[in-house]
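Note sheet for the following structure.
Here the complex is missing a single protein chain, while all its other protein chains stay put.
Just so it is clear, A and B label the chains in written order, and each chain counts residues from 1 on its own.
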Amino acid sequence: MNYSDISYILVMLGTVAFAVTAVLAVIPKQIDLFGAIVMGIVTAIGGGTIRDMILGVPVFWASDLNYIWVAIASSIVAFYGYQFMERKYIYSLMLYLDGIGIAMFVIQGADKALALDFASPVGPVLLGLITAIGGGITRDVLAGNTTLLLKKELYALPLTFGVVVYLVALNFFPNHADLLGTICSVLTFIIRACSIHWKLHVPQWMLIEKGKMG
Amino acid sequence: MNYSDISYILVMLGTVAFAVTAVLAVIPKQIDLFGAIVMGIVTAIGGGTIRDMILGVPVFWASDLNYIWVAIASSIVAFYGYQFMERKYIYSLMLYLDGIGIAMFVIQGADKALALDFASPVGPVLLGLITAIGGGITRDVLAGNTTLLLKKELYALPLTFGVVVYLVALNFFPNHADLLGTICSVLTFIIRACSIHWKLHVPQWMLIEKGKMG
Partner (left out) sequence: MNYSDISYILVMLGTVAFAVTAVLAVIPKQIDLFGAIVMGIVTAIGGGTIRDMILGVPVFWASDLNYIWVAIASSIVAFYGYQFMERKYIYSLMLYLDGIGIAMFVIQGADKALALDFASPVGPVLLGLITAIGGGITRDVLAGNTTLLLKKELYALPLTFGVVVYLVALNFFPNHADLLGTICSVLTFIIRACSIHWKLHVPQWMLIEKGKMG
């Protein structure tokens, strides 16, 4: 099993987690099976689809339908097995797998922008973030939920940090993209995992204190 | 009047119904004429526009502005004539025309994906569904309404059934696309019409019983 095999397996695990957490997020809304599958698919492939539409390239899942099949299967399992999925340890597992997913997708999205020489250095950062969180945001909009942009959970910041570190490092060591990508994905995941475990919030200087508000 | 003439007339009637039902859906929100026209256009052409953007082809209405003119005219008539439009029989007529519209658009969208050899067999199903319901979902998001994904009405399921039957049948009789498309559109419309008439809901096994919820 080589580097790209492992990478593929992790991306698919991330896809499973995206779909499962999506379905669990909309089940309280009394969604039916069809709606659950749509939400699962949108969350799993929405970010990469928006990225590819901005880049003007064919959408990534058109050439590898496994993304869709995995999202559909995961959504069905999560829908009928939600009582099992909502158990504390299973749900935690899904949160961490989601963390692996976003940590890989943010670097993957940046790499795709870099490969197309798209609007460096801002383009890779933006498209990496869109790849990682675009699907989840679209799901929240469709479900009428508050998007993560309005939550103080430490979710998007570790991604931004990871992808910026990746681009800076790549500038110094342009021949080690794979290694640097792996390191930065792991780094991103570790920060996200810490923020799940200790329920970390966005640092205070990035918030406006309530007392100060007019 | 040949096959494609009839098909074109039905698609335009569907466009009328999309725009009219859109305006009637947002009038309770005290929308003005401009907003009503935007909602009418978005609902009428939104699904096909998203489909074409995913396919990476020119948007369909760029080469046939009748779609836009019909949507604008229908929106204006619906806006000023909403009291007439809301009458029970007129509104029912619009619901059935909307049913014709979605039944035609779902097959049309699948056909466009097939013609471009896009991600078969999942691509045609997804893009058919996006063509049929993407505009309505976008309208609901813009209007702050609950999208149909969260409603238990039998709306998207007949479409999914129709387009899957179409693709399976096409696999066996690849030379009869027109005939099969017509049959499956009619089939889809009949199921949808039944669900309007008898107010059918999504079957029980596709729902999670309230009693069982954690």
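Quick note on the criterion: contacts are C-beta pairs under 8 Å (C-beta built on N, C-alpha and C of every residue); 3 or more make two chains touch, one makes a residue touch a chain.
Note that this is a predicted model, so its numbers are computed, not measured.
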*Looking beyond the chains shown, say which of B:V11, B:A25 or B:V59 touches the absent one.*
B:V59
_Just to verify: which one of A:V11, A:L114, A:I137 or A:C184 makes contact with the chain not shown?_
A:I137
*Could you list which residues of subunit A touch the chain missing from the display?*
53-54, 56, 118-119, 122-123, 126, 137, 141, 146-147, 149-150, 152, 156-157, 160, 202, 206-208, 210, 212-214
_Touching residues on subunit B - with respect to the absent chain_ = 26-27, 29-35, 38-39, 41, 49, 53, 56-59, 61-63, 65, 68-69, 79, 82-83, 86, 141-144
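Simple rule for what comes next: only the chains that are shown with their structure count from here on.
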*asked:* So the centre of each chain is just the mean of its C-alpha atoms; given that, what is the distance between subunit A and subunit B in Å?
replied: 30
